[in-house]
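Step one of this worksheet: look at the structure below.
Removed: one protein chain of the complex. Kept in place: all other protein chains.
All chains are identified by letter, namely A, B and C, in their written order; residue positions are counted from 1 within each chain.
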Amino acid sequence: MIHRFKPSKYYQTYGPNPPVLKIKPGDTLIASTVDAGGLNHEGNEIAPDMRQHSPDIIYNSSNPLTGPFYVEGAEPGDTLTVEIQQIKLTRSTAWSRIATNFGGLTEEAPGRRLLYNDPIPVTRYVWNLDNESMTASTTLTGSRYKNPVIPLNPFIGSIGVAPRYGRVEISLTPGEFGGNMDCPDVCEGATLLLPINQRGGLLVFGDIHAAQGDGELCGVALETSSELTLKIGVLKESIEWPRIINDEWIMVVGCSRPLMEAYKIAHVDMVNWLMTDYGFDKWDAIQLLSQVGKCRVANTVDPNYAVVAKFPKNQLPT
Amino acid sequence: MIHRFKPSKYYQTYGPNPPVLKIKPGDTLIASTVDAGGLNHEGNEIAPDMRQHSPDIIYNSSNPLTGPFYVEGAEPGDTLTVEIQQIKLTRSTAWSRIATNFGGLTEEAPGRRLLYNDPIPVTRYVWNLDNESMTASTTLTGSRYKNPVIPLNPFIGSIGVAPRYGRVEISLTPGEFGGNMDCPDVCEGATLLLPINQRGGLLVFGDIHAAQGDGELCGVALETSSELTLKIGVLKESIEWPRIINDEWIMVVGCSRPLMEAYKIAHVDMVNWLMTDYGFDKWDAIQLLSQVGKCRVANTVDPNYAVVAKFPKNQLPT
Amino acid sequence: MIHRFKPSKYYQTYGPNPPVLKIKPGDTLIASTVDAGGLNHEGNEIAPDMRQHSPDIIYNSSNPLTGPFYVEGAEPGDTLTVEIQQIKLTRSTAWSRIATNFGGLTEEAPGRRLLYNDPIPVTRYVWNLDNESMTASTTLTGSRYKNPVIPLNPFIGSIGVAPRYGRVEISLTPGEFGGNMDCPDVCEGATLLLPINQRGGLLVFGDIHAAQGDGELCGVALETSSELTLKIGVLKESIEWPRIINDEWIMVVGCSRPLMEAYKIAHVDMVNWLMTDYGFDKWDAIQLLSQVGKCRVANTVDPNYAVVAKFPKNQLPT
Partner (left out) sequence: MIHRFKPSKYYQTYGPNPPVLKIKPGDTLIASTVDAGGLNHEGNEIAPDMRQHSPDIIYNSSNPLTGPFYVEGAEPGDTLTVEIQQIKLTRSTAWSRIATNFGGLTEEAPGRRLLYNDPIPVTRYVWNLDNESMTASTTLTGSRYKNPVIPLNPFIGSIGVAPRYGRVEISLTPGEFGGNMDCPDVCEGATLLLPINQRGGLLVFGDIHAAQGDGELCGVALETSSELTLKIGVLKESIEWPRIINDEWIMVVGCSRPLMEAYKIAHVDMVNWLMTDYGFDKWDAIQLLSQVGKCRVANTVDPNYAVVAKFPKNQLPT
């Protein structure tokens, strides 16, 4: 069954918020998203009362999310599968920004406002998106090189389920529940697996990035709106951290601080995966992963950093 | 001029060791290397008296290095260029290992021997190398999947010059001087740039890896011997950290701990490079790097970790 | 006015939970607390329905808290003052524990379950408390030294207000709102200052430690029950991080990860305090703090670590 969904409100938390729609495993969801700042497909800001903050406090946070969707039969301990069939960009511009005390080159939050550090000027960039050539262009006024044209690689910046404990109040956060992973591998053609913590899973998503480099260095990608086509399923098995599968790789996303901890989480869970599902001995799994694995630093900005461990499918037993 | 060089001794330090050969900018060097454990092209260990330890202490460290080569006219403040024309693997096997308290999944050194941690068993792997098909194979006795065949990606694990201050006594160390970066981008077709700290530069190299994943997770790659063809040059300009150029990317290697610090170093120096050599405004450089940059975690094992920031050449002004 | 309060329920979150009592600035509160595991003054576990988990999920977390207390006139941006007049220990035992994958000598959470790490056995300790001699004693069965008698230094392990954003679901967490700082300086005779984020402040407290070393190395102190006498006030000025004042020191508590970040936060906020309230020039403040400051590592266990920067009152201008 295919559900076409147009949000009338947007949650800005991950948690047990009231579902906007119930769907069944196997169903397909076609739903629109607004950008990280709440601008819709026409570039207009959504109405203030469409934002569903924490019930406890009024705070205009980023990443208004579409959902939550309740998946029938999804129980804590199961795994939600999200097959990303299409990411359609729905407007011709994206914005980005250099922001004061934000991004991977400043001190780590929340200690950013260190007194040796002068605040940096906020600089805003508008990028024009060309869905035909799959490129984006902007104007760099201060540089010799004025008009970069860069390739698009659209992906879902924020996608997650209700976390294990309560509600994550700031939608900028990634974790075991997925969330704001800002991971370019969550793109068309990939299937995302998320551990289900609450009945129904309560899937939300948004914050589409038309393009982003590894690490999301300045903290902001090419932020834009979209229409997503997602096929939803439920597996009756447990995982601990978000996993991604595409034609070439199986992947685990580790989210933590410091950065090395996120790296370790992703790689340890990959070793566990190789042992549990593919019959590898522990030391063999480590040895083989050491020689053929790839690693992506997805973001170095959010309240948790995200690192992706990748193992090539052609090295899995058949 | 082409120099064919066969080492009769191997230094195991980075520093002002007596040069084995003087060459000129523009010369080509064809030189053999032994593997990280000191095994030569026949798989035999080099004679103990060929190892040039620190003059101060007898210690059988890893990574015996070929060189140092004195480059005439190379002055502190200049940049050494090493064009890697060929990496010829000279034997049909490589070894690897899981080692006690070594690798990126243990505690960070030197705190590894933590009392909550039981030592892990040493496990040795022999990999057969096939230079025709550019693959390696081994036997995994404990796993369901017995006979992986993986692609080769030969590169130079250790290559560096004399450091700014004295001698780095353990050749496992990477730093501003290059050294044991364990970075797969230092491969055939790439040009490595190193900051020259001492007159003549004093280039050394060794520790060839026939294959290695990102991060060198278990701490040991496919260790083997080689014959290298390197074209050496000198630029009369200064750099601060190792840089790599290939057909697609300009790259900076940051070496430090914690991991986030290596990440920052690489990206800051990339921004500096974009400003200095390519006319980018600082904020524009950060913005563009944020959207098109790639990042490689090269190793999470050595006394300093290594992270590579990559910027695509097709985004540079022409 | 003096309020005697005996809880009939215990929240296990920091947040906008319904107040159990309204008090006025200047009032004194005499209230009992149960220990970190929910054992009361008779050593009995509180009834399950007295635990107020996150409204969203059933989870038997640690640190059941007394409160929240609504302080009339306390507005966001104000500062709550808590004068700790008495910490009366209300039973003659405390418990402690070595726990699997917990404490400052393991990997950092949430990456603790690393595969190189075998789980450690859970070991429980019962300590007998002597309020006369202010000592505690236990039996070490496996050691040559069988019967340590250690000094008591009772303090409040967890004390905080509603955080800025929503609800902190796990009461093990410290942060800008105070919380589970596990800081021995929050003891009799000290005044704690907390930034008020929500109307009424919503003060909660519990998790009394009869004794604890710096860092709370194994993750568990001498956990016991208490009756607290606290005088509550409100200042019409803003602070960013918890502050403590006693006869000798002014102190700031920084809570974050990694540990260095908590260190920086505490010291930067101390410099700000010296500039704002005491007329120091920035560089002078840093210089003087560098020469006379003390620093306490309060805990290296919780979801955020806590570090205390201390400046001696006798170095403040009079």
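Here is the rule we go by: a residue touches a chain if its C-beta (ideal position, glycine included) is under 8 Å from a C-beta of that chain, and two chains touch if they have at least 3 such contacts.
Since we're looking at a predicted model, the values are computed, not measured.
Enquirer: From the list C:Ile46, C:Leu222 or C:Ala306, which touches the chain that is not on show?
Expert: Going through C:Ile46, C:Leu222 or C:Ala306 one by one, C:Leu222 is the residue touching the chain not shown.
Enquirer: Among C:Asn63, C:Gln212, C:Ser226 or C:Asn246, exactly one should touch the missing chain; which is it?
Expert: Result: among the candidates, C:Gln212 touches the missing chain.
Enquirer: From the listed residues C:Arg167, C:Arg243 or C:His267, report the one that touches the chain absent from this view.
Expert: C:His267
Enquirer: Can you list, in ascending order, the subunit B residues touching the missing chain?
Expert: Residues of subunit B in contact with the hidden chain: 13, 15-16, 54-57, 59, 61, 107-108, 110-111, 113-115, 162, 164-167, 169-170, 176, 197-198, 254, 256-258, 261-262, 264-265, 268, 271-272, 282.
Enquirer: Residues on subunit C that touch the omitted chain in the whole complex?
Expert: Touch with the absent chain occurs at residues 96, 98, 103-105, 108, 120-121, 123, 125, 136, 140-145, 148, 150-151, 211-222, 258-260, 263-264, 267-268, 271, 278-281, 283-297, 300, 305, 307, 315-317.
Note that only the chains that are shown with their structure count from here on.
Enquirer: What whole-number Å value describes the gap between the mean CA coordinates of subunit B and subunit C?
Expert: Taking the average C-alpha coordinate of subunit B and of subunit C, the gap between them is 48 Å.
Enquirer: Using mean CA coordinates as chain centres, what's the subunit A-subunit B distance in Å?
Expert: Centre separation, subunit A to subunit B: 33 Å.
Enquirer: Provide the C-alpha centroid distance between subunit A and subunit C, rounded to the nearest whole angstrom.
Expert: 34
Enquirer: Give the residues of subunit B that touch two or more other chains, as numbers and ranges in rising order.
Expert: 105, 120, 258
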